[in-house]
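Pasting a structure below so you can have a look.
What you see is the complex with one protein chain gone and the rest in place.
Think of it as A, B and C in the order they're written, each chain with its own count starting at 1.
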Amino acid sequence: MFNSKKELYQEMYRRMNQARFFEEKVSYFFARGMVHGTTHLSVGQEASSVGACMALRPDDIITSTHRGHSQVIGKGIDINKMMAELLGKYTGYCKGKGGSMHIADVEVGNLGANGVVGGGHGIATGAALTQKMKNTGKVVLCFFGDGASNEGSFHEALNLASVWNLPIIFYCENNLYGMSVPQDKAMNIKDIADRAKSYGIKGYIIDGNDAVGVHEKMSEIIDGVRSGNGPVLVESKTYRYLGHSKSDAQVYRTKEEVNSWKERDPLKIFKNKMVDMNIMTIDELEKIERETKQEIEDAVDFANNSENPPIESVTDDVYA
Amino acid sequence: MFNSKKELYQEMYRRMNQARFFEEKVSYFFARGMVHGTTHLSVGQEASSVGACMALRPDDIITSTHRGHSQVIGKGIDINKMMAELLGKYTGYCKGKGGSMHIADVEVGNLGANGVVGGGHGIATGAALTQKMKNTGKVVLCFFGDGASNEGSFHEALNLASVWNLPIIFYCENNLYGMSVPQDKAMNIKDIADRAKSYGIKGYIIDGNDAVGVHEKMSEIIDGVRSGNGPVLVESKTYRYLGHSKSDAQVYRTKEEVNSWKERDPLKIFKNKMVDMNIMTIDELEKIERETKQEIEDAVDFANNSENPPIESVTDDVYA
Amino acid sequence: MEMTYKDAIKMAMVEEMRRDEDVFLMGEDVGLYGGAFGVSVGMFEEFGEDRVRDTPISEAVIAGAACGAAVTGMRPIAEIMFMDFTTIAMDSIVNQAAKMRYMFGGKAKVPMVLRTPGGSGTGAAAQHSQSLEAWFCHVPGLKVVVPATPKDAKGLLKAAIRDDNPVMFIEQKTLYKTKGEVPEEDDFIIPLGKGEIKREGKDITVVSYGRMLPRVLEAAKKAAEKGIDVEVVDPRTLVPLDKEMIVESVKKTGKLLLVNEAVKTGGYIGEIAAMVAESEAFDYLDSPIVRLAGLDVPVPYNPELEAAIVPSEEKILDTLIKMVRKER
Partner (left out) sequence: MEMTYKDAIKMAMVEEMRRDEDVFLMGEDVGLYGGAFGVSVGMFEEFGEDRVRDTPISEAVIAGAACGAAVTGMRPIAEIMFMDFTTIAMDSIVNQAAKMRYMFGGKAKVPMVLRTPGGSGTGAAAQHSQSLEAWFCHVPGLKVVVPATPKDAKGLLKAAIRDDNPVMFIEQKTLYKTKGEVPEEDDFIIPLGKGEIKREGKDITVVSYGRMLPRVLEAAKKAAEKGIDVEVVDPRTLVPLDKEMIVESVKKTGKLLLVNEAVKTGGYIGEIAAMVAESEAFDYLDSPIVRLAGLDVPVPYNPELEAAIVPSEEKILDTLIKMVRKER
């Protein structure tokens, strides 16, 4: 897909910035009541999501979550249609019917964000079954959170995927909290990757704030899955900077904790790495930042200039 | 509860025989179409169930399963009321409304068999929560099968019990099959006890055909749970001799396999041990056998002489 | 060809699996064992373990994986061993499969069938005997089918498998061994949403489906001996419902009796009653709409109690006579 490491990393940085700017914009809209409903922002988790997705082939498949903006942008998405969906427009990915929690693009292998915590586990497993039965050579990347790993659906899906030896990566973005509940009040283990043992599959722990590392390790892991080694469980340790959703006073954590993570900001880490490794210059990187920022502004224009769905469309597409 | 080891083992043998004879009788009834519905017999698993239950205090709590006759007999039950329930009589434990799959005696801590595989996990966890909140010193023994350990409810319950540090023993009677499906087609691990790691609790493997061993090990484990060490997962390896339920041609296993397990029959093993250890004589043991056999015959009489529930009772007890 | 309801279901699956390699069967013990009720006996031998898949005891992922397989190009038939256990799969069915297409603005299709047997009468008590079709009928995005005859079972299951939507295909345990004539043609399809008048009559309309239908037909036969001419409508598909057929029948007869096995409160025949009561047929009704349904109790074990909770043939006959003779 990419002719060089540099191209790859340029695109990676572009997507991480898209995600960051996209969400900053969405956050701004919500704060001003310009968008309806709620949203779950992944600021701070961009490396984890984008790094992992970019280790996929373009035709591989993902299932995403309620905190899915970085995930679907990582997979590669038309940011205009995504912004339009957030604003409930007819030009959006779901014609205004889905919103933030249901961004999907089935044709290119994005089986959708999910409003139900753990709701994607079964779907991803079934998608992996299709790949195996049709022998497509594709793999499925199933995103979920630390909190989701306590749902029964996690257990059933990992077990089934293992028994059937399906090409799927269960990818847990552990940001230490499920809404307000810290990991240690929701489970009695430190590493979610340890749960792999229950299914006789491999578990991996990765640093989710280091995009380069995520990408490298995930490329390796995905190769194994693609070659028929069966499912794996990957735990990507990361952190969300913002509240759980629109309205969250964050009484459950300290400013210090948040700030300590901000010091390990995934975009900063990546930028430094690129410069240190002599892959990109500061100028090149900043150019990407400017461009993506502009892309987001353009997306806002696109969305703003788009029509609302016609009221009659409300009864469309209940059935095929 | 018992003044001597001998008294204990006498009672243990009595209960194992009760279970065996009870089920042989039930099997006979079903084969002749004299009982309605279906049943799941635990012949071969008596040591596992009775040995574990007898390590409890009489006021401790159990949740039982669809294959629960040995479990509830192990806990100590009025065999007349149990037989009456199997025959759908008004004198039965559930007034004829429950049948084999719902034998319960809530007052003495038997929270009931369950027709839903995995249906007892949550109930047992809640029961353990009560003990903790009320500080009763009681523990809960939650029975389930190897197959049930693949239900989402298993995962959610063990996780919650662990996080809340509840006094509960999750006791998996692994008889190698979930209906027709052998363990290795239903999960990719050899020892279900390994799943304890997912919850940060201890997992134990015991030989479920050796009642003495089960009882000793469980006594130790239960002590720990009672003293506040939190939940544990115990895997009791055992085998069912008969088909899954009433009608099962058992195409999924060989006669040889069944026979090899019969060589390790829990009643035989126990009997030999008692003699070897000079605890009971053959005569004493055989006396127990005769007595329990008679008890079952008496229970059949009791049940046969009992009334059917009056038709009007059909609308009783929907609400308290 | 005469065959059982059970074999008609198998025939539909086998034909569709031969025709379309995207169709496959998954569920607990559906393989070598042939399914808890023996519906799929022999299919494992014909199609192998890739296309007749035993699952662990994990209802949530059975339905969830069916959904995921369907949206990526397969046409799964998933079996949930007893309808009571769909309770464990409700998120997968209701929040995922049923809504995916709509949530995604029409950009997905989910061609899956979820087969599951409902009903009491087998002595299996409260957790193995429910009739929960009303729940699924209340979920836009799902289609719901309850066949009452071997012929309908075959034709409707084939239609369900070929349908591009999630279809709840609700089988009736106590009908599995009943026999009837079944067309052998490979292309015999009964379109979803078309009811059938199982008996024509002019004095009263009875709408019923599933296990209760044979009882209703028996009662209608006996009523005929008493000079009462009963029309029996079997909607067969509950969603989409053949409203027109029901409304037209009621307009003709002026009387409506509804019979189903599910507990009365909140059952689907209540929906049908309400639909008629707000339709143009209202003005043709000359007496109250009567429902005969299961008692509002869990299913008891004792065989007499179990039998007592569902409408009996006598009770149906009695009600027909009273309604036509206008006794209340």
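Points to keep in mind about this one:
Rule of thumb we're sticking to: a contact is a pair of C-beta atoms (placed from the backbone, for glycine too) under 8 Å apart; a residue touches a chain by one contact, two chains touch by 3 or more.
Remember, it's a predicted structure, so these values are computed and weren't measured experimentally.
Taking the full assembly into account, the omitted chain touches A, B, C. Interface note: of C:V39, C:V259 or C:V290, the residue touching the hidden chain in the full complex is C:V290.
Across the entire complex, the residue among C:L32, C:M90 or C:I197 in touch with the chain not shown is C:M90. The omitted chain makes contact with just one of the residues A:A148, A:V163, A:L242 or A:A299: A:A148.
Contact with the omitted chain, checked across B:M12, B:L141, B:A157 or B:C172, is made by B:A157. Annotation for subunit C: contacts to the undisplayed chain at residues 60, 84-85, 87-88, 90-91, 94-95, 98-99, 102-103, 125-127, 132, 134-135, 137-141, 239, 241, 262-263, 265-271, 273-279, 282-283, 287-291, 296-298, 300. Interface with the hidden chain, as seen from subunit A, comprises residues 35-38, 85, 88-89, 94, 96-99, 101-102, 114-119, 147-148, 150-153, 178-181, 185-187, 251-252, 308-309, 311, 313-315, 318.
Contact residues of subunit B toward the unshown chain are 61, 63, 92-98, 102, 104-107, 111-112, 114-116, 119, 121-131, 133-134, 152-153, 156-157, 159-160, 163-164, 316-320.
Throughout what follows, only the chains that are shown with their structure count from here on.
Considering the contact criterion stated above, the chains in touch with subunit B and with subunit C alike are A. Subunit B and subunit C have centres, each the mean of its CA atoms, that are 36 Å apart.
Spacing of subunit A relative to subunit B, judged by their CA centroids, is 46 angstrom. Within subunit A, the positions touching two or more other chains are listed as 152-153, 156, 159, 163. With touch defined as above, residues shared between interfaces to two or more other chains in subunit C number as follows: 56, 58, 60-61.
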